[in-house]
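After this line comes chain A, so read on.
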Amino acid sequence: MTPELFPALITGAALFGIGIYGALSQTNLVMLLMGVELILAGAMVNLVAFWHHLHPDTPAGQMFVLIVMTVMAVEMAVGFGVAIARFRAIGSVEMEEAAELKG
Partner candidate 1 sequence: MTTALILLLLAVGAYLVAVIEAWTTSGRWRLTAPITAGIALLGRESIVPRKSDRVFFEVAPVLLLISALIAATVLPLTPDLIITDLATGALFINAALVYVLVALLMAGWGPDGAYAMIGGWRFLGQLIAYAMLIVMPVTAVAMRAESLLTTQIVASQADLWNILYQPLGFVLFFVAAMALAFLPPFDLTTANSELAGGVEAEYSGVRLAVFRLGRLVLVITLATTTVVFYLGGWQGPWLPPWAWSAIKILAVTALMLLAGRALPRIREADLLNLCWKLGIPLALLNIFVVGLLILVWP
Partner candidate 2 sequence: MISVQLFFISFFGLAAVWFAVVVFRTHSMMRSALALLFSQTALGAMFIGMQAEFLGVLQIMMMATEMSIMAIFMVMFMMDPGGLGKMDMTHQKRLSVIAGLVAFVAVVVVAVFADWGPLASSVPDAAQQIEDLGLELLGRSMLIFETAGLTILTAMIAATAVAVEPIKRNRD
């Protein structure tokens, strides 16, 4: 029970929850990507909180946050690449029309 951690961890949990809601409820690929970005942001907050309160001397915690940032960038880049390809093919990035994607 370490109350100092609570604000950060609760924020992280809230962002994680909103991200999950967004990722599942939105019908558009782009909004879905935003949901995923929020999930990753929630993860980052927890990481920094743990680094700050539990192991401030080891930089590995900070390094891991950098990795999460790269994951965010990569995920967004590839997500939009796929979105453009689908938008050109069938003119829509709605998740509903994703049923026809074979394989």
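The rule is short, and it goes like this: a residue touches a chain if its C-beta (ideal position, glycine included) is under 8 Å from a C-beta of that chain, and two chains touch if they have at least 3 such contacts; residues count from 1.
The candidates were selected such that all candidates are chains of the complex that A comes from, given by their letters.
Values in this document were obtained by computation on a predicted structure and should not be read as measured data.
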Looking at the complex, which candidate is in contact with chain A: 1 or 2? 2
Contacts from chain A onto candidate 2 in the complex sit at residues 1-2, 4-31, 33-35, 37-38, 41, 44-45, 48-57, 59-60, 62-63, 65-67, 69-70, 72-74, 76-78, 80-85, 87-88, 93, 95-96
